[in-house]
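All protein chains but one are shown in place.
A, B and C are the chain letters, set down in written order, and residue numbers restart from 1 in every chain.
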Amino acid sequence: MVPHTLRLGGVYAPLPTAFRADEALDLQELGLNVARWNAEPLAGYVIGGSTGEFPLLTPQERLEVLRCVVHERPAGRTVIGGASMESTGATVEMAIACSEAGADAIIVVTPSYYKGKMTAAALVEHYRMVADASPVPVVLYNMPANTGVDLPVPAVVELSAHDNIVGIKESTPDVAKMGLMIHLCSPGFAVLAGSASVLLGALAAGAVGGVLALANLAARPLARLTEAFGRGDIEDARKTQLGLIEVNALVTERFGVAGLKAALEWIGYYGGPVRHPLINISPAEKEQIRAALVGAGLLS
Amino acid sequence: MVPHTLRLGGVYAPLPTAFRADEALDLQELGLNVARWNAEPLAGYVIGGSTGEFPLLTPQERLEVLRCVVHERPAGRTVIGGASMESTGATVEMAIACSEAGADAIIVVTPSYYKGKMTAAALVEHYRMVADASPVPVVLYNMPANTGVDLPVPAVVELSAHDNIVGIKESTPDVAKMGLMIHLCSPGFAVLAGSASVLLGALAAGAVGGVLALANLAARPLARLTEAFGRGDIEDARKTQLGLIEVNALVTERFGVAGLKAALEWIGYYGGPVRHPLINISPAEKEQIRAALVGAGLLS
Amino acid sequence: MVPHTLRLGGVYAPLPTAFRADEALDLQELGLNVARWNAEPLAGYVIGGSTGEFPLLTPQERLEVLRCVVHERPAGRTVIGGASMESTGATVEMAIACSEAGADAIIVVTPSYYKGKMTAAALVEHYRMVADASPVPVVLYNMPANTGVDLPVPAVVELSAHDNIVGIKESTPDVAKMGLMIHLCSPGFAVLAGSASVLLGALAAGAVGGVLALANLAARPLARLTEAFGRGDIEDARKTQLGLIEVNALVTERFGVAGLKAALEWIGYYGGPVRHPLINISPAEKEQIRAALVGAGLLS
Partner (left out) sequence: MVPHTLRLGGVYAPLPTAFRADEALDLQELGLNVARWNAEPLAGYVIGGSTGEFPLLTPQERLEVLRCVVHERPAGRTVIGGASMESTGATVEMAIACSEAGADAIIVVTPSYYKGKMTAAALVEHYRMVADASPVPVVLYNMPANTGVDLPVPAVVELSAHDNIVGIKESTPDVAKMGLMIHLCSPGFAVLAGSASVLLGALAAGAVGGVLALANLAARPLARLTEAFGRGDIEDARKTQLGLIEVNALVTERFGVAGLKAALEWIGYYGGPVRHPLINISPAEKEQIRAALVGAGLLS
């Protein structure tokens, strides 16, 4: 492992996975979607995250998706591969496979099945073993809404000292936690917001960007928000931020990946079905999403 | 009820209640503390909040404390009385009594004992009945960490249209929720952060200030943060913000009111004991608080 | 304090409080209800519990209700007064007042507003101070669904050694917890189930009875269950038990006290309204309760 030169920052889209009607992978539609996202102002792509339905794909499928995106992405756009597995050993294998598939970094969600045993010590050991073995830098991923596990600040601080751990995607809306991590972690450790609804608050706390499901639909307003914040125009940044919260809630908490895929269809991307046990949303719910897209200025 | 002219904004301190060693009210020490807080840059005081140990006082004691603070406060400093009771009828009586005691407004936490029944409809009806009857404006108070009840955004939006409901103290760290309320509520409805650790994020989302336990100890840095934010100096605001999160956690989540009272003693105020069933903290814990105060530049 | 001779056991009804249409106490209707309950096979009454809407009454009203029931109850029927207050000092005062009002014992729910601070140590100290001062024996009351606080087994074991603490109403459905308390607590310490739906399981674990909201409606089947269990006829006890779970869920978790009051009206008692912030149930919901009463054989 040589010292990495990866520098995280900006808005990353955690790409959804394209399925055919029979729930098989559709790499062709995925590739066409990536070509569309390539035209959007994004810092990079995250593959194999919650939005990508990673727990519903086999490891082989996850790597196929990753290779497809690596192949399609333009120069200069970072691809972060999802290496999350429940066991540490399998995560290490997946980290290596992601690296071989061309990922610039990997992202690893906290293991969660044995939630009562996922103490700070267990999580630190897990991430250390993964980071020691991963050929590419590691991004921590905290997502209590899905995992029921909350990676505590002292564990993050300890892990931030590891040469091969470069940041965290923090998916709670708790900007105090983000601020404290930024205050205490090793310099250069990147905190990325995990929800578009708190992007401004996260930036204000010192986050360097976000991995945002909404970025699949709204890369431009999110870039505008980031730029406005960067030049100190908080009023403009806030205006953009406030206009995105409702639609973001619909395509994340409320309807989840099925909602996001419906929204993608409204704006001209391939959406397609989710995989079972997830279930697709109703026509009335799709209409509700259309209205929210219009309300947010993402669709006319 | 005549249209109110109260305009909320800035940093409010939710005052702790002074007790003697035998747990009896100590209005003399409270008065002396108020004289000290009067010299600090604060927009006003909140009496009978969680920091004031309101559930551990009788209604009569709560009014005594309120009258004491009203008497001591300087002109131009708002006093918000805590009228929270479990029953709606008792809350109405308390609202009237607070008004008679000189409160400029009242603050009312969500009832919480029957948490499974505190639906949006029940909460809206509760607050409406209180606001209809209260001689002074009403501030909503959402504090799930203590109540186990989370006042949902649609209920807040509906209530914000009431002439006599002027704002909310939102004590979750969720700046997305704050942003959404600001986006959807009636113009002029004031959102106040409930934790000093998210003040900057809340201001960025459009909050007008906060009711912050830490303001009892750190009014000046909090004012500096607010001012820096106001003039667009986010970097300076952030620096102040990040330096306050650890000490704030100690005197709120970690050690609660007992921690805050210990901290007050370190900086020259009267602290005194908490009332049972709360228990005082140990000398080692007091030392931990001292170190955090020093670390935050609040004590030399 | 002289050693008590109270011996808990059997089924106790936690009485609901009768209100007039304007939500004022209606002691006359309460008295008439008590006369009806007197004809039912019950070991006693609990006043001022969750079913009695205790947090929505003033301390004075709670004592009026207690005095009314003490006056109406027949010889040999135990009356347990609810002395729960948030502060330890107020609980002690209420314990003394309940004793003076004629209560044979008091029941005290865990304080809960400062839930993060209600450690085992704080709760043990609270109950010790109350038990030291109470003229009548103390029953612990664990009700996490309402309080968000769970009194842990080691605290109960420690408290069971106190001369003036005679038992616990355990309102979780966790019969393993009940069993462990029975195994570890001082001999004679009475564990009472807090839900009619687990009565059989609790008895099997060694509980001596229950304080059961459903006992207001179904004292006879609950007595039948208890008797069948006592003579070793598990099949019969189970048959009764299984037939009561649905209706019990409706008048507790699902519709709460408003549901119980509606059910009381169906079987010929006075029900009346609940106090705000609780809200009454709809005609359709009342019909649902009627159907469940019929289904359980409590109404024809």
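By definition in this document, a contact is a pair of C-beta atoms (placed from the backbone, for glycine too) under 8 Å apart; a residue touches a chain by one contact, two chains touch by 3 or more.
Note that the structure is a prediction, hence the values are computed from the model and not measured.
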Chain not shown, its touching partners among those shown: A, C
Residue, one of C:L6, C:L32, C:L180 or C:A291, that touches the chain absent here: C:L180
Interface with the unshown chain - residue positions in chain C: 173-177, 179-180, 182-183, 195, 197-198, 200-202, 204-206, 229, 232, 234, 237-238, 241-243, 245-246, 249
Residues of chain A (touch criterion as defined above) contacting the omitted chain: 23, 50, 55-58, 86-90, 111-119, 121-123, 125-126, 129, 145-148, 253, 256-258, 275-279
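Note that only the chains that are shown with their structure count from here on.
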Chain centre separation in whole Å, for chain B relative to chain A (CA means): 35
